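Right, I'll just put the structure down here and ask away after.
Omission of a single protein chain aside, the complex is shown with its protein chains in their original locations.
This part shows subunit A:
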Amino acid sequence: MSEDQTVTIEVDGREIQAKAGQMLIDATDAAGINIPRFCYHKKLSVSANCRMCLVEVAKVPKPLPACATPVAEGMKVQTRSPLAIAAQKGTMEFLLINHPLDCPVCDQGGECELQDVALGYGDDVSRFVEGKRVVMDKEIGPLISTDLTRCIHCTRCVRFGAEIAGVRELGATGRGEHMTIGTYIEKSVDSELSGNMIDVCPVGSLTSKPFRFRARAWELIQRDAIAPHDAVGSNLHLHVRRNEVMRVHPKENDAVNECWISDRDRFSYTALNSAERLDTPLVKTRGEWKESGWHEALTRVASGLKEAGSDLGVLASPGCTVEELHLARKLANGLGSERIETRLRQGDFRTAAGAWLGQSVTDLERCSAALLIGSNVRKEQPIFGHRLRKAALEGCDVSFINPLELEMNYAARQIVTPPAAMAGEVAAVARAAGAAGPLIDQAEVTERHQAIAERLKAAPAATLLLGNLAQAHPDYAVLLTLASALAKATGAVLGQLPAGANSVGAQLVGAVGDGLDAMLAQPAKGYLLMGVEPGYDLWDPAAANAALTQSGFVVALSGFRSESLEAVADVILPVSAFAETSGTFVNAEGTWQSFAGAVSPKGETRPAWKVLRVLGNLLDLQGFDHDSSEEVLAEARQQAEGRQLDNAPADAVTECRLVDAALTRIGDVPIYAVDALVRHAAPLQKTRDAIAAAIYINESEAAKAGLTAGMQAAVTQNGTRVILPVTIDPNIPNGCVRIPAGVAGTEQLGGQFGEVTLEKA
């Protein structure tokens, strides 16, 4: 039977249409007929082990599990017949035998699938008088709490790990009465999607550790939001109590995040009330920071900005909203300045190109060949990583060209080469695909390149994607030029994985300029920083610190106190963080998603768009009289009208700047270092993925420099010297050292890629 054939079945006397071969429970769910279930989950494989979904099927003597029974033409099903109900009640009674009656102290209470189903199918009084089994809880890391006595062995969490997260971490060990969920050996669950296990667990066996005992489900008010940390634009539900975000859940949207979110999006809310939150304006007078009132601070800012006039530079995080960026650009323009930049981690501005996904999010999982250049997509944008993994499991041929080897959760071809040789590798694939041009003609083609080129050419839907490591590369323009030639030669879609939640929006509202060099090489008279901590959020912290220190006036809009900011700023205005402000993000595929504030701004903080509007007024600029963020949005949309992003570079650049040095730094930004909110989220900072500043180097390179694991060593980059511990990492190629950016200890270092020297400290 073909997949799209429909059959007619009868359920509880009602005729319904179903796809042939579909499981009965999918058909009844679609028709709004409720069948109780525990182990079934629409995104996971069928295990049919809980038996809660038993129904009566005509001509079959025993009840059948609806989740594992394919529909067939003319099938007659009873979900509420005496036989079905007896089966369901029987299953319920067995499930409750070992389940503790601790709902009053269980975090799942009130939103528990077992509780709900027990209400319908359980008996008032238990016939079971024997002892219940008890399972010791396990320590599986900072994000998930376990109460395994409550586990009903549905194995959803285990299947989630194997099928969605792509790492088998939790398992079911032991047998029968002795079966327990866990890692067997003491170990944390480290997947970047691990929090979803909390959602799939139907009972209170796996619950959120940061949320533990903080609130009850029925006290929470649900508000919508858009995730602020990457360009996926995952849809969120914020659960709010008394003006505080208590937790974050995914909001289902099959076009974007399905029913999953990354741990980064789920747990970053914990930073909203961290001790470092800034909630009053700070003004520096004679080198001393003092809290001040808004009026005083704004007056000072207005005069500082006026002074700077057309020599103002705006550096804004690509996580700022459309509204904020639109007003910031307008403010700069009003003062006669065109200098605004949001591509804070881009390493090369020699060519202009619009960076976007080049396709829809769902296209990613439908591609049949993909080549990722300079991308650790799994950690950069976990949901895109998941989409690509889905494609790979369906047979998509995935290859990577990267300066370091990645830990993969699916099989992929990895070309690992020092940063300076990456362009050569892309050129070789391009040559193998039949492209011609400078660099390409000289490239040395091997079998690997041939294989990638052939797959890209043969695939009905192929894509090339440039990731964060490519964007940060000093020869990004070259990589893009070559990728564009390769795309033309293979017919593949050229796409990019822009870093910030609003990287695409920033381009559409004109919040991109001539690049960071133009901004920092000659210090401007004044700078406006939005959501930027110079030591952590910029490609070259050393250059940024220098320019900002020499500038006459620096004002920062920030949600957090930060030494890195306090060292260079003159005024810091406290602005509302994620969840406290309304706004709009345009995700990687170009979808505009607006959200309202879920809680009121903390303390004295104000939404950044309002601060900018007031500044516009104080500076007597035209067109700063919006009453709502919707008005700002309407204006921004008008501006963006007709603007199209094109990943192809405006000019072909084929001259490589990064020369092969004895030792080159690879400065990736770890998953939990991408922005201030994430950096202040304590639970995330305790995970294994919270990578600390260190010298990651392979054994033979370390030996060359006379270094061993655990030793302290001195790194020198552009004359700045810092001391960091040495970690041996076989994933780093020869001639390279990985020193992550955006993490404490690297705020004085230079560019994310570049020559460094090492010596014993």
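To be clear about the criterion, a contact is a pair of C-beta atoms (placed from the backbone, for glycine too) under 8 Å apart; a residue touches a chain by one contact, two chains touch by 3 or more; residues count from 1.
Criterion: contacts and distances are computed from a predicted model.
Only one chain is not pictured, and the protein name UniProt records for it, out of "3-isopropylmalate dehydratase large subunit", "NADH-quinone oxidoreductase subunit E", "Elongation factor 4" or "Glutamyl-tRNA(Gln) amidotransferase subunit A", is "NADH-quinone oxidoreductase subunit E".
The residue from A:Glu10, A:Glu93 or A:Glu163 that touches the chain not shown here is A:Glu163. Within the complete assembly, A:Met408 is the residue of A:Cys103, A:Met408 or A:Ala451 that touches the hidden chain. When the full complex is taken into account, the listed residue touching the unshown chain is A:Thr173, out of A:Asn34, A:Ser126 or A:Thr173. For subunit A, the residues touching the chain absent from view are 44-47, 159, 162-163, 167-175, 183-185, 393-394, 408-411.
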